[in-house]
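With one protein chain held back, the other chains of the complex are shown just where they sit.
Here is subunit A:
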Amino acid sequence: MSESDPAAPADTGYDEWADSLAEGGYFIECANGHGSLPPRRVCPECGSTDLAEEALPETGEVETFSEIHVAPSGFGEDPPYVTAVVNFGTVRVTGIVRGLSADEVAIGTAVRPDVERNDATGNRLVVFRSA
């Protein structure tokens, strides 16, 4: 969106990261092996400024999740929907689970990341699909 409309608000670093999830995504790794998500100038764990982009593992495991029944106004997602925190090893990512009902999601469920566009807000929306 920012390419087609240069005046649109952007969150540089985050936007590029979210877009990359369509091709598997990446994370930030510091020289000491700590993972984090962009934008970063410094590792929040150890203060290292020696940071590199590394590919996310293809799949992660659901670490915790909730079926949300009351959504914020204007969020654009019809409740109920399932939000999960997914562990990819050195980083965890939060997103909405697609294609699986709350009954089909469990701690340990394997999923892969993807990105959609939230039509109501215009923001990127991190989603997970069954791996």
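Just so it is clear, a residue touches a chain if its C-beta (ideal position, glycine included) is under 8 Å from a C-beta of that chain, and two chains touch if they have at least 3 such contacts; residues count from 1.
Following the convention adopted for this analysis, contacts and distances are computed from a predicted model.
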| item | value |
| --- | --- |
| Per UniProt, the name of the complex member that is left out, chosen from "Thiolase domain-containing protein", "Acetolactate synthase small subunit", "Cationic amino acid transporter" or "Lrp/AsnC family transcriptional regulator" | "Thiolase domain-containing protein" |
| Touch with the omitted chain, as defined above, among A:30, A:111 or A:126 | A:126 |
| Subunit A residues touching the omitted chain (full complex) | 11, 14, 36-37, 44, 63-75, 77, 81, 83, 85, 91-96, 102, 107, 118, 121, 123-126 |
